[in-house]
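One protein chain omitted, others in place.
All chains are identified by letter, namely A, B, C, D and E, in their written order; residue positions are counted from 1 within each chain.
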């Protein structure tokens, strides 16, 4: 059954069902690559989404925002809906690289307990944001500010950088990119990902000691069957 | 409530609720620009989606496919689910410009009654497709073919060129691009769009006679209030 | 002396000095490649500016418009300033691919005598525009319409696709792209370009008869001096 | 053993070993998609290489040219090396969208018997080139002309749009793109491709009659084994 | 009145009117985002212009250079025109990512008192430039060097990354991008920007204390009037 979208501009949903906090924290610690793998390789935002400063790694629950190009009014509306542990996920109705977010909004978001912003557009004040330690993943950096004149929505399902994000979903972001985990799947994915991570530790030690992946993963036979030929 | 997506690879949904056929036809005749306007300016696929030959205009109901880069296996699976009047909408799990679709698949799709293909990737045999009169909207054209080895899904919600498409939604496509109309909204949007279209006829006649939009739309006063100054 | 730009939003300049009509027509007939060459290889808009339908070739005088992303209000203001033989040149304050122009505005522009539109953004209704025979050079095609809420300006100097266009300058556009000729230079450039064109006719005949450019342009000696070596 | 490339600027190789003419013609008739498939999916130039007018399809032997950005001197040198049935393949030492080739050079190339140009840069006079019936595949169209001042080379191995082209290789180009077939492989690839083409005729007839690819290709069992589930 | 551009290649203007030094310094301290806002949101270079190392922030007066692709001869000519406090702004006649500038030119520029380089092309030796503390904003980084053979100009109006820069204008650049302020406007913009900045301090404190932007900016009423609905 398809979702009616026509009436979804100008809406703020106040009560959203957030993913389990514990699962969200655990997913954040695992990182985007491990979580994406555990998800069965779905849920990744496009790789044009890059951190504005390196080294941050977060897991949090999505407060979603739908914005119009050049207009950041709804980010102020979204601020009120933030709860500690949330990550704001901002999507746009059309491509735009303007700077929708800077140090003032970051101050407000941090005061509300936001852990990060993921925005399919540009941001500014990036040096200050780094000094404040507020992580942002964005498509662009731009000094161009925004107006505040058109309604979007808060906490509706949005498509951000090619991925569907529902309010309350878990967002995992680090230097490798941004992954969304549906809230109902969060606990299960965390478990799968942690098992995966544990196995990687062992593999790492073996590979460091000089064992080849060819042997560790028993690839020699399937490679030969696929027809791989060694020549001199 | 968020949608669990983890189990959605390897699924074919056979019975989908298609939008009203009549609404779908009417929307197709109105074209993407008028329908997008009537929708409140949502539902447009990214403008990188271009027709492979000019002049086609269609309205149809979506059979959706989720494909992996370089692998078109699921397009064969999708063929069986096509009913007359459908438009196949193919999304990818990652960006790819390979040629997923050519004249053989088009022959099969046409035999099943498909009206068009919308694909967030590449296609090939474009000269033959044009001769066959089968319309395609794609992101690329490429002679590179695909393998058939990984499962995707058919008739699950997909994100195609930045827009959410549910199976059964109406797809409207022409030289201006591709718009998706949720199936429940189809009749209402068709009505809004037709009223809009009727009004445009009158406006066109007035503008052709030399009346200015400034006067016809009564813009002079709001422009003056906004501070517009005429200088010589 | 630098131009103050700060007060230039919200301005419509009514009386502009248009380039000589005769020079404008002659330049149009010569085409963008010949004119660009005669200009000393300056004045070309970026090659992302493409005709929405092939085969049109125009020369006209610029009515300039500065637009904000997603807002086409000033195109209606510009319509009133159009005189027969003008080409409307629309620049944007930030990148945007929305469809700023469609068949209604084209109807109005044609009624005023406009010869074409050059716009550093998107347009829509392209099939109808082609049927109407109204030529457009744009960066994109998009069904997404615009709002009418923010002031820009008309007939101020603008930067369109990387080139400075002053109101009244000559715009030459064809399938190879768009060139701007400063109005004071129009007559002189037309003369240079026509001499160039005349010479090309002779060259074309020689080359068609099998004479090599190497001989016709006497390149063999400079090539040898530059060190070109022929090997077998 | 690696190829020394350092001395390869300023060289024109006169005697090159061209692929078999018959194989070259047969490959041209098969088209880029079929030939690329028969090659084992290698040899395709990047899909940014597009025909400047639709509908042309050629097979010919490569005369290669290495050009510097903004400098088309070596195209004149290359003209002398063209033999009937050749396709000129022009590579660049760095990215450039300037118009390196127009109607004068095309006149000369046609007089020498060239079948087409493939160039990893821009061309101009595209309307005239279409009228002349001279096919070009290029990355861009631009009115900007070139200077003639720096040596490149003719008939050395070049990398054009991501593919290695040796002088004498077969170039197959149509609306789907451009493929290079090494000269020694030409006859064998032509044979493989023709067998492939013959099989496609049968398949086309079956699919047109309503037989599904699922059955014709016997995909149902492997799909089930891969875990495909049908739901209602 | 349009500017004749035809004779502007091969010119070096020695005496240019530089913006007020004090205003230039004050604007540099304010940063690109604040200055762009104070300008009324004009004057921003395209966001593809990025610092080659993070953290630099400068304000200076423009010495402009017009370069041809692959040719950096005029940067040496420009060096002589540099006065302490200048920022060199280099524009190109066509797109190019070559490395036009490295540590030798930087040594020379620094010896002349230049504060930075803004170039719509590529640069190289970026690790050394960072060690030297010489800031550069560029579109690309490339090891490819340039030739010295074609005349451009110094201290003529140029279009750099989509913005018109006149010699003597103020250039403000930081991690958010690059803004140009016309020299006549410099003092006024500095004043507006400083007032703006002062207000931001207060706002920052309020927001940090938990006050919402919704209340601080009194947005609740206009949002309600625009039709915003809160749902649970």
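Methods note: a residue touches a chain if its C-beta (ideal position, glycine included) is under 8 Å from a C-beta of that chain, and two chains touch if they have at least 3 such contacts.
Since the structure is predicted, the reported quantities are computational estimates derived from the model, not experimental observations.
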Considering the full assembly, with which of the depicted chains is the omitted chain in contact?
A, B, D, E
Per the touch definition above, residue among B:28, B:47, B:70 or B:152 touching the missing chain:
B:70
If the hidden chain were put back, which residues of chain A would touch it?
31-33, 35-37, 41, 44, 47, 50, 54-55, 57, 174-177, 179, 200, 203-204, 207-210, 212-214, 217, 219, 223, 226-232
Chain E residues touching the omitted chain (full complex):
10-15, 53, 73, 76-77, 79-80, 97, 99, 102-105, 107-108, 110-112, 122, 124-127, 140-145, 148, 150-151
Since one chain isn't shown, list which residues of chain B touch it in the complete complex.
68-70, 94-98, 144, 147, 149-150
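What we mean here is this: only the chains that are shown with their structure count from here on.
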Strictly by the touch rule at the top, which chains does chain A share as contacts with chain E?
C
Centre to centre, using CA atoms, which chain is the farthest one from chain C?
A
Distance between the centres, which are taken as Cα means, of chain E and chain C, whole angstrom
27
If you average the CA atoms of chain C and of chain D, how many Å lie between those two points?
32
Using the touch definition from the top, which residues of chain B touch two or more other chains?
41, 44
All touching chain pairs, where touch follows the definition stated at the start:
A-B, A-C, A-E, B-C, B-D, C-D, C-E, D-E
